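Let me give you the structure first, and then I'll get to my questions.
In this view, the complex is presented without one of its protein chains, the others remaining in place.
Up next, subunit A:
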Amino acid sequence: MSNIHLLNTRKSQSSEIDSILRNLMSIQGVSAAAIIDNDGFVTHIHRDSEVNTDAIGASVQVVFGAAARSAAHVGHHGTNMVICENTEGYILSTPIDAGFILALVTQRDALLGRVRFELKETIPVLKKLFSSYLAN
């Protein structure tokens, strides 16, 4: 059976996702919030400044995949979040469903614990939305 998942971003429900991303953007220090599909394509994004969406989408998937693989090598299964700490801030990525990932980019002054908490609170909501999209 094929595992193709076409997410129709023109659907009106798409605004619910946009609303969720907008809320995440209101957290202190968050400069971009994006949803990335299993091919590394950015399906939804809110950001403060211009971002190369093709490159960031593929990179987030690659980094998440590599981190999950390295975790599996030490017997850790089920990667829930990957945090990339940079001089200028953080990139946090979390799986949603069917290979989709929610990624947040922050500036250095972001409170990591707060961002992480909000991300964890958001995922169940997104999972529910995606399960209904993907079922249709």
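Keep this in mind: a residue touches a chain if its C-beta (ideal position, glycine included) is under 8 Å from a C-beta of that chain, and two chains touch if they have at least 3 such contacts; residues count from 1.
As a convention for this text, contacts and distances are computed from a predicted model.
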> Looking at UniProt, which of "Putative permease", "4-vinyl reductase", "Heme/copper-type cytochrome/quinol oxidase, subunit 1" or "acetolactate synthase" names the chain that isn't shown?
Replying inline: "4-vinyl reductase"
> Out of A:66, A:111 or A:134, which is the one that touches the chain we can't see?
Replying inline: A:66
> For subunit A, which residues reach the chain that was dropped from this view?
Replying inline: 1-4, 6, 9, 37-41, 43, 53-55, 57-58, 61-66, 68-69, 72, 99
